[in-house]
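Omission of a single protein chain aside, the complex is shown with its protein chains in their original locations.
For clarity, chains are labelled A, B and C in written order, and residue numbers in each chain start from 1.
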Amino acid sequence: MKDLQGIVLAIAERMAKEPDRGHVAQYIPELAKIDPNQFGIAVALADGNLFAAGDADTPFSIQSISKVFTLSLALGRVGDALWERVGREPSGDPFNSIVQLEADHGIPRNPFINAGAIVVTDVLLAGHQPRETIGEILRFMRHISEDDGIRIDPEVARSEERTGFRNAALANFIRAANNLRHAPEQTLGVYYHHCAIAMTCKQLAMAGRYFAFGGRLGVDGPKIVSSARARRINALMLTCGHYDGSGDFAFQVGLPGKSGVGGGILAIVPDVASVAVWSPGLNAVGNSTLATQALKMLSNRAGWSIFGET
Amino acid sequence: MKDLQGIVLAIAERMAKEPDRGHVAQYIPELAKIDPNQFGIAVALADGNLFAAGDADTPFSIQSISKVFTLSLALGRVGDALWERVGREPSGDPFNSIVQLEADHGIPRNPFINAGAIVVTDVLLAGHQPRETIGEILRFMRHISEDDGIRIDPEVARSEERTGFRNAALANFIRAANNLRHAPEQTLGVYYHHCAIAMTCKQLAMAGRYFAFGGRLGVDGPKIVSSARARRINALMLTCGHYDGSGDFAFQVGLPGKSGVGGGILAIVPDVASVAVWSPGLNAVGNSTLATQALKMLSNRAGWSIFGET
Amino acid sequence: MKDLQGIVLAIAERMAKEPDRGHVAQYIPELAKIDPNQFGIAVALADGNLFAAGDADTPFSIQSISKVFTLSLALGRVGDALWERVGREPSGDPFNSIVQLEADHGIPRNPFINAGAIVVTDVLLAGHQPRETIGEILRFMRHISEDDGIRIDPEVARSEERTGFRNAALANFIRAANNLRHAPEQTLGVYYHHCAIAMTCKQLAMAGRYFAFGGRLGVDGPKIVSSARARRINALMLTCGHYDGSGDFAFQVGLPGKSGVGGGILAIVPDVASVAVWSPGLNAVGNSTLATQALKMLSNRAGWSIFGET
Partner (left out) sequence: MKDLQGIVLAIAERMAKEPDRGHVAQYIPELAKIDPNQFGIAVALADGNLFAAGDADTPFSIQSISKVFTLSLALGRVGDALWERVGREPSGDPFNSIVQLEADHGIPRNPFINAGAIVVTDVLLAGHQPRETIGEILRFMRHISEDDGIRIDPEVARSEERTGFRNAALANFIRAANNLRHAPEQTLGVYYHHCAIAMTCKQLAMAGRYFAFGGRLGVDGPKIVSSARARRINALMLTCGHYDGSGDFAFQVGLPGKSGVGGGILAIVPDVASVAVWSPGLNAVGNSTLATQALKMLSNRAGWSIFGET
């Protein structure tokens, strides 16, 4: 094994000096206040080792990264029946996603675009009160991170709820097409709360382990999902994990990953590591500028691309 | 290493009995005549071993699989400047591809949809006569397959040329948007000829080795492209290699691959193997039914998914 | 002048026997209960004469016909500044209307598609409570119909509010694009109420007079809008008054008109007559089957097409 601690330290050092840090998301008032001069990285290995550098202990809003976890829960709940309500194909551009929703009768193209994640949340709501579902998701996050301190930032959730007209439009479209079982406000309420979960890089790297290690929290850890399911969610992350920048992320980094507008990215090195990187500034397609760059460096230096070693 | 010969024989045996073989492409008259009861598979390893079963010595029309080879040539010619004329993102559905072409001012979304491959061919044409470019592509295919017997089926090329109104529409759109440098008929002429290259599974598995082995034809073989370029083309195959079924292929098979409407699929197991499978019947999204199924079995039995071992 | 009473009686008689009456709109539960065997027609002339036949005294839900009246009020309120927030071009198909809304940054293509009418309602709301705006619209309808008995059907309004997910989607999209000034629920509340106005054919023919008579309620009647504005709203009715069937209505009937999903159509014969026809069954594009047919007969027999006499 390479000197991972050395690599992550070198990456954090290099990122600290980067002049072009992207732009912090402005559309959620609570997120717009975040200091862009932050960068954290954490790498969890199968043997339980955790390497970290930079602001790896600072909590940030995981936002869309939560979608890989709610997807895991929903698949656990309804199994492959989920795929009757959500597709598994990349979505093309954001503009297209609405056109597509209309053309495909309310079946979102994949579970990681907002429309798809809203349907996944709707699946989790079935038979429960919103509050219960939010509690269930939070307990799951604490379990897989092995950290009971993880919480939801209510200010962020409220902030998104007040300004989320576009998501409200999507949810209403899906409802009009009979692919939402609950009132749009209810489903969106749960959705905004799981997006508002705050985690540190260390916690997130821990949480992502089951994708890397055949469905387990470490080689001998408890089973969270089957190994086949872990592989398949990894495949979805690779093809659909970064919105309109998914192809480019695969091309540049070569790892399955899921980004969030809070600046975090969870990346998976199958059979090897779960990696969480965070820096608040975003690039043109809404993914963290420095986190993407850091993952490209890490993948190169460690020879971790799933598309071939250097 | 697993008993690969045993695995490929078992797969070929199983496939021979499959009742649902899909439907042979009808829109190219020459291809519509092919007997659907054929199936071939060949696996080329880094050490030079080649395992094969079924109709692995029968030549078939590689069609869109040729796009990964013309892309390699075009990148060798103009380098990353190519990406100013073609994107690297999955395309969404076929319907979308035209809308997208219009919205993005003639920049096709990736080099593997027809519009993108036409632009790649246009790059190869620069400064040459169509006949010269066709010759160059054919020589390249013979070189990487180590087989001078590979040829172009002129009947198939002519057949596509006569009926390819949709491709003519795409080429003319791209030309109207100033992203084609030659007359649409000229570029399409070359395009139809490289799609009409006929190869056997064995030849194709040999040809694909440089994607699997860091840009080389086997571990100590000659360098065809840089290892970084090989990885990146693999990433593109994974996200964009199967049109509207790319996400599903990644989800089910877990390997980079490129399919052709002739029923062939080239799949890459990074650092391990180059695999060619062929069976003429296609599924609803235009990929070989049995070749997809065979690759799923192979990936499972050999533990080759890039998204994690079983 | 032709024997108009004879013509309308003949039309009503013919329509009573028509076997193909279309299908009553199902998506609004309150409207789905209406008996399709009804047909009414009323023609108001400049000299004050009113000819009617069939169920011309039965109130029906005017639905989208209300949009020509709210447009008149909004233009009175903000003048041509309205056209910065709504376009004046036909919309193509319903599918397109959402795509277009996205492409045009929340500017609906015309004031008669739902998205456009929602923006018009938003203009009327400015500076008022929803209840006041609803009251203002109702008073206007009573004034131009010269009938204080006109009322809003609260059951219909509530019914639409409960099931109007698609309109909620549109309103939220427009709000996300900054072209709505009030909360989507508020604007939609007013919108659903003016759509739920119930009127008879006689009342509606009276209400439409100012479009026919240079902005006045009859030749010497009070001025409601300028003659130029009346002409221009007539032009909009002709190009955009029947959703995806606007071109066909112009082609078949040759008169400006506005249809509603309740089965009513208001048609204008410039300088000659205001015509209201009603029958609940709708054709494939959502316009009353018999009302369209009746207007075609009327236009032919009276020689009223604006595109030339017979």
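The criterion applied here is as follows: a contact is a pair of C-beta atoms (placed from the backbone, for glycine too) under 8 Å apart; a residue touches a chain by one contact, two chains touch by 3 or more.
Small disclaimer: the values here were computed from a predicted structure and weren't measured.
> Considering all chains of the complex, which shown ones does the missing chain contact?
Taken over the complete structure, the missing chain's partners among displayed chains are B, C.
> So which of C:G92, C:G135, C:G221 or C:G286 would be touching the chain we can't see?
With C:G92, C:G135, C:G221 or C:G286 as choices, the missing chain is touched by C:G92.
> Touching the left-out chain: which of B:A12, B:L125, B:M141 or B:L170?
Final answer for the missing-chain contact: B:L170.
> Of C:V78, C:A183, C:A198 or C:I306, which sits in contact with the chain we cannot see?
That would be C:I306, which touches the missing chain.
> Looking at C:T121, C:N179, C:T200 or C:N234, which residue reaches the missing chain?
Touches the omitted chain: C:N234.
> Could I get the residues of chain B that touch the absent chain, sorted low to high?
95, 98-99, 102-103, 165-166, 168-173, 175-176, 184
> Where does chain C touch the missing chain, residue by residue?
Contacting residues on chain C, toward the hidden partner: 87-93, 95-96, 99-100, 103, 109-110, 212, 214, 227-228, 230-232, 234-236, 238-240, 244-248, 250-251, 254, 256, 270-271, 305-310.
The definition used in the following text is that only the chains that are shown with their structure count from here on.
> Can you list the clusters of touching chains once chain A is excluded?
Without chain A in the graph, we get B | C.
> Which chain has its C-alpha centre farthest away from the C-alpha centre of chain C?
The most remote chain is B.
> So how far apart, in whole Å, are chain A and chain B when each is placed at the average of its C-alpha atoms?
Once rounded, the distance between the two centres reads 32 Å.
> Distance from the CA centroid of chain A to that of chain C, rounded to the nearest Å?
Averaging C-alpha atoms per chain gives centres 48 Å apart.
> Using mean C-alpha positions as chain centres, tell me how far chain B is from chain C in Å, no decimals.
Here the centre of chain C sits 56 Å away from the centre of chain B.
> Find every residue in chain A that makes contact with two or more other chains and list them.
Each of 95, 99, 103 in chain A touches at least two other chains.
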